[in-house]
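Note that one protein chain is taken out, while the other chains of the complex remain in position.
Here is chain A:
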Amino acid sequence: MMSRVPFYTIVVLLILAGLGLAISRHIQMEIPFLPGEERPVWLVEARIDFNARNEPVLVSMDLPDSPPGFRLFTEQAASPGYGFSVIRHDGNRRGEWSIRRAVGPQTLYYKAQFLQAGDIEELPEQTPPLAQPVDWDEPQSTAATQLLAQASQRSSTPESLTRELIKLLNQPEPGQNAALLLSNHSEADLLVKLLNQAGLPARESQGLYLEDARRRQSLSSFVEIYADERWLVFDPKTGEQGLPDNVLMWHRQGMSLLDVTGGSGSNVSFSIIRQTVPALQLARAQAEEHGFGQFSIYQLPIEEQSMFKLLLLLPLGAAVVVLMRIIVGIKTSGTFMPVLIAVAFLQTSLLPGIVSFVTVVALGLLLRGYLSRLNLLLVARIATLVILVVFIIAIMSIVGYQLGFNTGMTITFFPMIIMAWTIERMSILWEEDGPKEVLKQGGGSLLVAILAFLAMESKLVSHLTFNFPELHLVLLAMILLMGQYKGYKLTELKRFKAMVDRT
């Protein structure tokens, strides 16, 4: 007897490898285990309005570049007549629209879908930013120094300094210093200047509050300081630290949000919609970025992908046949013919498939009855049957079309040669073992074919086989195990029933 240990080791390894790969791909590439799973994404549309002055126009807008907590899924720009391109400079992305000449009010659109991606650790800047030198007018300089001294007295860390400054600026009755400075600066701008003067690298950034079905929104200002090797976000109005979950950071670095040359009165506004997209689509879009993605079926041309989709179902059909024959003990004519019939059913859909299959085989059997009297050589007889099967299908197509069914078109998916052989085998079986055996084996084949079809047609199954081909290793292990099954078949429990009763 062959040793069991290597065999079961292989089976366990196959199962572990299949499940392990599937799970790691699920985690790494976020391929969903269930079909039809959907993820929320935010569709943000930026609308740029300005008046063109009948001269060359160049519009440049800062585009979000891996905003914290979000991932860019798709983006597109719609602006008739304008050239559009995305320019990368110093790790900053800007969208640039350009046109030779434009007059009057102009509207440009930029649309992007963002996926809420949980917490993503921000990497520290490669070159730590330095505090910018600040130029004040004389009276402002004094006010700023006093304000800073006041705030630093009550603080110990960069964060607490920032909070104290925000408090001072936001008092219901700001002090003289604060009032003076606020009259010339916006809150955020002022805060950034003050912080820089205090030797803290700080910048103003702009983010968008995401709320479903909002139109004409504008960006809100935030202040970021660089401390402990990362950027900390503060709301300059409330002093709240940290970025709210529903804020998409749009403009963080670079000079300006929007530059328009050749136009005036420019304005950016945003519309926001919450959408859901299939999780699978998201996963595919990311496939290229990940190491695993390089080896995935998604990389193949669409045409080949759809072929693989069908091909990857075959092992499951084969497993159904193995199960039905080894464990249940159903007789079929031809070992894997049921799988082929089931594949044909996949193309024709079940009921028309069964009707066409049974009709073709029945008509074929009738004609074969006559053929058997012609005393033909076997190969010639099968060839004749193939031609007859083609004729039967052609006639059925025409009749079906006239009657308004289009089953005829789909029936061509049945493999002709296999149909011809089936008819031949059935006919011999009829002569040798009688019609009962024909019904038994034909019915068995059809039953197994239907079960294989039901298994292969299931959305979940086709989703899993296609997106997690490694699960076939698990299936392989199951088939290997079934191949070793030494117990009784279900049908044998009935077959040998009388013997148990007697003893």
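Everything below uses one rule, namely that a contact is a pair of C-beta atoms (placed from the backbone, for glycine too) under 8 Å apart; a residue touches a chain by one contact, two chains touch by 3 or more; residues count from 1.
Note that in this section contacts and distances are computed from a predicted model.
Engineer: Just go with whichever of "Phosphoribosylformylglycinamidine synthase subunit PurQ", "Sugar ABC transporter permease", "Alpha-L-glutamate ligase-like protein" or "TldD/PmbA family protein" UniProt uses as the name of the absent chain.
Structural biologist: According to UniProt, the chain not displayed is called "Alpha-L-glutamate ligase-like protein".
Engineer: So which of A:I27, A:I302 or A:V379 would be touching the chain we can't see?
Structural biologist: Once the missing chain is taken into account, the touching residue is A:V379.
Engineer: For a quick check of understanding: of A:A213, A:I302 or A:V500, which residue touches the chain that isn't displayed?
Structural biologist: A:V500
Engineer: Could you please point out the chain A residues that touch the chain left off the display?
Structural biologist: Counting only chain A, the missing chain is touched by 1, 326, 329, 375, 377-379, 428, 432-434, 483-490, 492-503.
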